[in-house]
Every structure is written in structure tokens, then in C-alpha cells.
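First comes the structure, then the notes that go with it.
Complex shown without one protein chain; remaining protein chains in place.
Each chain carries a letter (A and B) given by its place in the written order, and its residues are counted from 1.
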Amino acid sequence: MHALIAELYPICRSITGDGFRHTLHRIAREIPLTIHEVASGTRVLDWTVPKEWNIRDAYVKNGRGERVIDFRRSNLHVVNYSVPVHRTLSLAELTPRLFTLPERPAWIPYRTSYYTETWGFCLAHRDLLALEDGDYEVCIDSTLENGHLTYGEYVIAGQRSDEILISCHCCHPSLANDNLSGIAVAIALAQHVAARRPSLSYRFLFIPGTIGSITWLARNEEKLVAIRHGLVLSCLGDRGGLTYKRSRRGDALVDRAATHVLRHTGAGHAILDFVPYGYDERQYCSPGFDLAVGSLTRTPNGRFAEYHTSADDLAFVTPESLADSYARCLEILDILEHDARYVNLNPKGEPQLGRRGIYNAMGGGHLPEFEFGLLWVLNLSDGQHGLLDIAERSGLPFGLIHRCAATLVAHDLLRPPRDGG
Amino acid sequence: MHALIAELYPICRSITGDGFRHTLHRIAREIPLTIHEVASGTRVLDWTVPKEWNIRDAYVKNGRGERVIDFRRSNLHVVNYSVPVHRTLSLAELTPRLFTLPERPAWIPYRTSYYTETWGFCLAHRDLLALEDGDYEVCIDSTLENGHLTYGEYVIAGQRSDEILISCHCCHPSLANDNLSGIAVAIALAQHVAARRPSLSYRFLFIPGTIGSITWLARNEEKLVAIRHGLVLSCLGDRGGLTYKRSRRGDALVDRAATHVLRHTGAGHAILDFVPYGYDERQYCSPGFDLAVGSLTRTPNGRFAEYHTSADDLAFVTPESLADSYARCLEILDILEHDARYVNLNPKGEPQLGRRGIYNAMGGGHLPEFEFGLLWVLNLSDGQHGLLDIAERSGLPFGLIHRCAATLVAHDLLRPPRDGG
Partner (left out) sequence: MHALIAELYPICRSITGDGFRHTLHRIAREIPLTIHEVASGTRVLDWTVPKEWNIRDAYVKNGRGERVIDFRRSNLHVVNYSVPVHRTLSLAELTPRLFTLPERPAWIPYRTSYYTETWGFCLAHRDLLALEDGDYEVCIDSTLENGHLTYGEYVIAGQRSDEILISCHCCHPSLANDNLSGIAVAIALAQHVAARRPSLSYRFLFIPGTIGSITWLARNEEKLVAIRHGLVLSCLGDRGGLTYKRSRRGDALVDRAATHVLRHTGAGHAILDFVPYGYDERQYCSPGFDLAVGSLTRTPNGRFAEYHTSADDLAFVTPESLADSYARCLEILDILEHDARYVNLNPKGEPQLGRRGIYNAMGGGHLPEFEFGLLWVLNLSDGQHGLLDIAERSGLPFGLIHRCAATLVAHDLLRPPRDGG
């Protein structure tokens, strides 16, 4: 996953344009992505698909013709979606167009202006301080013209038509954690799921933030009824602990599943309530849709100093964190696919497990965890409790409870759910 | 407010009599009070309006004719509602009639005997210890005769007939915090409310404790259905933090509103569950009425050492505390008047706020609180959540949420509630 991130890192992405397209084409070499193009000007819910933005070069040159700000060194130097400009300005005229982080003098901030036509540059504060009085040649060789908004979609049909939505935004330029890490994890999950026949169907979306989810929602409203669970993935590569932000519903299965998995990691983690700010869960969880979509990150957006700066680079994300994020996602998906209400076929008293060879014959000592799991599954499988309920009540991990249920089904002590639900 | 308290402080009030009447007449110079008189012997719920008590003078003189206890120095010296007496007693005979606070030897306690005819004196414990053996002339020049119970009422008609009840007891003699502070704050609130046309109607009651609320309830049972919220005000002038005691219902709007306001003060405060002891909320919250009436104090009754002693004097209450209590009451009333369920008219996805000029055009940085409030109001205005719900969920103050809602209404993004509720 880290290698893919390194490959995608230099591309100058935005919410539209060729950088975004190139990114999708690279993803399509990993998984069979369907790429959609939606024309500028198309009405999507309350919004309009904007003009397409492309950029070739940008710089600020001093009186000696030296590029003191150079897009070729970092695509963060240009305010994303800047309109074309080519003129000469004094330093005083230029300064209001320059954005820095005084408290982090070596870092370049990331700024955008998608819906107000303007232009500007971002740079390290120490470089701003080094600018001498005089005239500067300013050039942004960009185009902002009618074109298309592009997004990628990959659907994996499962045994049932109920869907899990995995969404990640791909519109950020050279930022590694936000959100190349989410893209990389989503691709790995898609490859894993596609290699077997999952019980639920999956829909992976690779979209520009906000306008991308709004566009997809506007074009696919009839498909929403099948979306039972969802995760927005981003910022999954930093060294922090995992953070799950609940869906607007707060107690959806995905909320409970993610909480269960994070609690059992044994590592520091955080479970946050829904807030209507963040990534595309804002749109999925708007009140007219109210989908059961939560958000999984490591350190959340805005909570790490490197957020939306040039310091969110390849060194900021680690293979270990990516691997851990991926593993925890699989555990969450495992719960979403396998949580179900089984029924104890011998509900009066405990069945004699020892006779069936699944319980220790020698009494008087302590009970192994697996036998404890068997007792929990039997006791709570009254048609009112699913396996995740049982895992939560017992404090045992879902995977163990699931194995216990399978053992009891094999011994005709438990009836599996009628159609997996 | 403190000046009015100082003016009312010397009057010897009780649950009936001219001291109470004089107090109401003074209040009537501030607000247009209606004064009710209810004859002694009138049955009110399970109680009977008692005889009217008036007192002119009282003393205990030693053998040298010196007043060792003198009503003219403090009206707390006489057990409130003492029957008339004039006789000579030995110190041994007198002592059982004398009440002191041994642990606070300089303070005079406040004692009453409204419903058992007796007499007695209260004095500083150090003064008790200084009494010499010998005979004492005891005189209480009081009358306890058929007359009236008096109370004051002020109704302010609002746009709706639903009422907020503000009740304070006025029966305590020279005690500043309990409850001249409550009286002063209630008057200021009434003046503020009367100066505009409030959305809800208001009823202010200035009554003797217990028997006053029982009398009012007995005579006004048909009006109770309109009382939607209420506050009993007392002990609002001391230097302690605010304390709100919930109504018997526990989750009434007034309970949630007061909790919200106190939490946002940033200062120490306490939220207490209902207990069937305290002031007139005992009667309003009796199970046959169960009104949504809470109690607001600073340090609650019985929790400060000066409570019901001569140390609850003018120095014990401060203009700053009174002003803070008044301001917080206004915030609570603001919630009671303006909490309502708005409806998001664009519930699918977020509306594009930037296009409407109410959202920062430059992306990538941090979100101002007002914009965060807009997102919260939009996200939760699904017909199920009121503005206070949104304030609680978001952690933002009600006033900000209310302003956000008004902004969204002005942009046709939110439908106001049909009739303010």
C-alpha cells in the first residue's frame, strides 16, 4: 500500500481534471473500476458540477528571474482551482495572495477555492519572510473551462443484494495521509473482498470530496435503499491510534461493529459522535438520506499538525499503520457480514456439552475462553440477540463468538438464521 | 437590585401580616402587582389559611430593666408567629424558650412556629452565655387574630397563552439572600419581559412560602393547564455558583434549558435532581400537579452556613452575583421562548452555503463556529429535533444556534415552526 501511495503522491489532483483522471486510471490497474464523467453545469442536488480545472505550471519569479515559488517543486504552492494569471506585481500587491503558516514556518499550507474564482499561492512562512521588495512576475498556467467531473466506482456482487459502501475522496494533491492512505486501504479491501464471494455486496467509490458524493447521490438515489452499512476511509496511515466517528444514527450496526473492533485492539483509540463536518459522511448522513455511514481514520482530519500541509508527506504514513488499518477494516467488515441472530435449539437448561466432546471433562478448575463463549452463545441465542450483542455482553471478541456459534450449529444445538440476517 | 434589597431588608415579614403587605406595596412601585387577600380560616387544599400575625415590639429585660434581647435591633430575635406574652420568668424558666446556634456563637438563628401556638426568642449563643441568674421581664407585643393571607401576582400576556411561572417566597424577615435576592431578580425579569411582547405569557407570584403556593394552587387550579414551564427563584445573591434543581419530571424543557445555560457559564455550578424538600416547588411538583417547575439558586438553602441566620445579611449578597443570576435567568427564558423544531427544506446533501455568501469561500483551513452551527442546524432539523436538542448535540450555545436558524430561514433553507412550537 505504501508503494502505491508513493506512486500517486506527485500527481496534482483537484476535484476535477486530469490529475484526478490519472489517479483513477492508476487505481483501475489494481481493481476493475468503472469511470464516470459528469459534464460541467449538471445540476446535482443543490449544487452544480463546476468547470474542469487543469494546470500545467505556475511560478512567482523575482526581479532576477528566479522562481521563488515554483509549482514544479510542490503542487501545494498554488491555491487549488486558481484561475490563470500572468502579470507583474509589487511585493505589496502580491502579499494578500500569499498564504503561509506562521506557527509552522517550514511548511506549505494547502488551500482551495473551488467555487469562488480567484488565484493565490501557498508557501513556507520563512520563504515569505525572505522575499525582497521589488516586482514579481506571477504566472499560473491553468485552465478553468467546461469539461467534466470524474469519479470511479466498483461494485462487487455478494450473496445478498444488501450493500456495504466504502467511500474515499481522491481530490487532494500531494498529501499522503489525506487521502492517499484511504485510497490504498480501500483498494486492498476491494481486492480481498473480490477474491471470495462475500455474503453482502460492496460498492467502492473513489470521488472528489463533497461535490463527488453529492454527484453520486444525485445520480443514484434509487440505489440507496440497498446500502445497509458504510465507511468513509481517510487518514489511515499516520502513527496515531484509530478513530471511528459514528454515523448520524449513532447506533447503527457499523457503529457498534467499529466500536467493538477498536475496543478489542488493546491500543489507544477513540470513538467519536457524529458531527456534520469532516468528509463525505456529511453528505451520506444528511437528514434526507441518513445512511448508516461512519468514518474511520487514525488521527482525524484537523487533529494532527501536519493536516493540510506539505508535512503530510510520504514519511508521515507508515506501512505498519496502513497494515493495521487494513486489518481492522477487515474485522469490521467481518462483523457486518456475519452478525446474525441464531436460535438455541435446547433453551431449557444448558445442553450437556461434555457428552458432545466440546467441553472439558475434568471439573473443578478454570474455564477456557472457548467454552465460555459456547455458554454465552447458548444463553443469549433466544432470537433477541445477535452475535455482536453476545460479543458485547460477554466481552469476548466477535471472531471467537462466531466460531462458537459455528461449533454449536455443527452439533445441532443452534439454528442458523434463515437467510443470513 | 441590591438597593431594593437594602430597602426591604429591615421589614419584619412573616407568612401573613403587615410586613408582608408593606413588602408587596413596595414591589408594586416597580411592577403593576395585583394584591390578593384571602381570609383566615379559608380551606386551601389540605390546609387552612392561618390567623394573621402582626408584631409591634418584643424584648427580654433583665433585673436592671435593660433589654438584653431587643426586637428593635433584629426582628430575628422573636420566633416568627409567636403569640403575645408579657410576664416575668426566672432564667431557668426562660431558657427552654431561647434558641441559639452554639457552633456559631455570634449569629442569631431564624425560627418559626406558624401552626403551633407558642412563643420564643432567638439570640446569639454568646449572649445566652452572658445572661445572669435572676428574673427577666418577657414581652412580645404581637397579635394573632383572624385577618388575611396576602400575596401578589403579575401576569404579562404574551403572543401565546402558554405560560412561564416565576415564583418567589417573600415571607422571610431580615434575611437578604433568602429571599430578598429572589424577589429582586424576579422584579427585574418582570420589567424586562414587560418591555417587549414576549412569545409566551408570564405569571409572577410573590407569596408566602408553602401556604402561599398552596393557597394560589387551590384558587387557580383551572389555570394550571397553561403553565408550561416554571422557576422558583431564591438565594440568588450569594457568592457561590449557580445551582439548578430539576423539576419532578426531570427532563422538562425548563430542566434542559437551565442545564444548558449553567453548563455554558464556564463557572462552577451544580445540577441537582428533584427532592421533595426546598421551597414552593414542593407544592408545584406534588404528584397531583406535577408542573414543570424547577428551582434556581446560587448556593442552595441549607447548604451555606449563613442560611436562616442573622449572617444572611446585606453584606452576604453582592451586586455581581445578582447581575449574574439575572443574566442567566434571561438566557433560560430565551430558550423557553424560542426552542422549536425547524425543518430543513433541502435535506438531501448539504445545500451550497458558499453560493449564498454564508460560508467561507477559501477551503482547507478551520471552520468558524457560526458555520459549524449552520451545518448542525441543517443536519438535525428533520422535524425530530428542536434548537435546544441541536445546541446540546453540538455543544454550541443556544443563542448561536438560534442565530444560525434565523440565517437559514432568511435564505429559505429552513422552514420555521408553524406556530412557534
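In this section, a residue touches a chain if its C-beta (ideal position, glycine included) is under 8 Å from a C-beta of that chain, and two chains touch if they have at least 3 such contacts.
Here the structure is a predicted model, which means the values were calculated and not measured.
Checked against the full complex, the one of B:L217, B:A292 or B:L353 touching the unshown chain is B:L217. Remark: the omitted chain is touched by one listed residue; of A:A39, A:A157 or A:L367 this is A:L367.
When the full complex is taken into account, the listed residue touching the unshown chain is A:K348, out of A:R43, A:R87, A:R196 or A:K348. Touch with the chain that is not drawn comes from one residue among B:R248, B:H269, B:R298 or B:R328, which is B:R248. What chain A contributes to its contact with the hidden chain is residues 344, 346-352, 354-355, 361-367, 372, 375-376, 378-382, 393-394.
One chain is missing from the display, and on chain B it is touched by residues 45-47, 79-80, 109-116, 118, 210, 213-214, 217-218, 221, 248, 273, 275-277, 282-283, 285-290, 302, 308.
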